[in-house]
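Sharing a structure below in structure tokens format, with a few things to ask.
Removed: one protein chain of the complex. Kept in place: all other protein chains.
Here is chain A:
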Amino acid sequence: MAARGADYEVTLIDEHPQELKNMSFDAPYFYGSGLPASLSDETAVFDNVLSSNELLLECVENEVDVKIGVVAWGAFHNAPNSQHIGTPKVGIVSREGNELLEYDALILATGSRDFVPSFKGWELPGVLGGKAGAKLLTSYQCFNGTRCLVLGTAPLAVEFARAACDRGIDIAGFVEPTSKFQAGDQELEWALNAGIPILYESVILEAGGTDKVSSATVISTDGSGKQAEVECDTICVSIAVLPNVELPAAMGCEMQFAEEHPAWVPKVDSNLQTSVQDVYWLSAFNAQDDQIPRILSAVGDAASASEAPTGTTQHGARAADYINVWVAKLLEMGGSDVVLCQCETVTRSEFLELQPPRYLKAGMRHPHVAVTGGDAGPKISQDLTKRMTRVGMGHCQGKRCRDEAAVLLSQHYGIPLKDIKPGSYRFPVRPIDMSLIAAEDDDYHTREKWPHWMHEEVVPESVAGTAKR
């Protein structure tokens, strides 16, 4: 709206409402496998998502070209070793097909996603993330569940719980690994007034149920081993959110590690411009409170680019510490025989030992570790662990497991997260139907000039060796 107000032509792209099938890959949010069937009513879903978003409607009225249900799967600009892109462009894909949109300025405001660590039974329908839960309740207005256990007590957890209560859903309790209610006293008071039990110094041991969640086993972390069975049909994991950085990372924006989140975020100047020209990072994870005017003034005045580095911000307690506590306690209580990667069915121990995937039915002659020696460079590369174990290589593109995997590596090897190189992000930033992303503009020139893969090219008679002739 601000850009439109400044008289720019503006296109706004957002992937919601997502197709049910695409939601099942848990991107951007961790919806889990228990998505309500009512989501397949696309007309109703479009209505719900649009009508619950007043700002979006306002955009439509003000001639912002609003493209919803559309994914920005990639972005392309001339860069070293790729000099033939021409005008910078974004690849977008809808339910109908794909197109390339040219831009003068690209504002990445891709928001955040759920951090959901593994526990026994976390693949059962009924387990979902706090962002997913809130989105399903307030935007899609489709929610499966009547009694929900909430993991975590950070603001996200309370936000979800409040939204759930408003819609008549029972909150079976909050599970908190420390002795402190993270969202603060005011929210604690709300929870107590609402009569919601708070299970301090506890984590979840297991989600129970055969074909969907019917209970949760919560275990005390005080060493007593005390367990409690909580009856519930949904488990909402609301521990932390992390920025959606796959698009800037994959398009080559320089990234930096923000200790407190803990996450890799694009490096920006004081106008929020990334290392890629005309590409801006607008995010709740940035420190500035006047991000929009800064970006707009920079877009209007190309010469205004500034070198000053900027910090990042945080909501309340350090998410990094909270994530660390959760991962450590879940491992301590749940052990290492828990599936860490749902797509590829890899347990925590198989991952940490770098075991080849089960379907290869092969072992390793000697054990090896992920840590590499030498003084330079990262100490662990998640690309290596991904290649060897397939954790992060599955259908969800690592969105479920990559963050917990990094924290596990960090704790297991005693290597700070900043020294662990995250697995490379690649286009497309969501899995895309092949039929939708296939080029329609495969013109005569492309076809005629399409080379055969070089090494399969036949060596011409004139240069073929003569050894055996």
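In this text, contacts are C-beta pairs under 8 Å (C-beta built on N, C-alpha and C of every residue); 3 or more make two chains touch, one makes a residue touch a chain; residues count from 1.
One rule holds in what follows: contacts and distances are computed from a predicted model.
Protein name for the hidden chain, per its UniProt entry and selected from "FAD binding domain-containing protein", "Fumarate reductase/succinate dehydrogenase flavoprotein subunit", "FAD-dependent oxidoreductase" or "3-(3-hydroxy-phenyl)propionate hydroxylase": "FAD-dependent oxidoreductase".
Listed residues A:4, A:67 or A:89: the one in touch with the omitted chain is A:89. Between the chain not shown and the residues A:8, A:103 or A:427, the one that touches is A:427.
Chain A residues in contact with the hidden partner, per the touch definition given at the top, are 74, 76, 79-85, 89, 91, 98, 100, 251-252, 356-357, 359-360, 362, 364-366, 368, 372-378, 381, 383-384, 387-388, 390, 395, 397, 421, 424, 426-428, 431-435, 437-439, 442, 446, 449-459, 461, 463-469.
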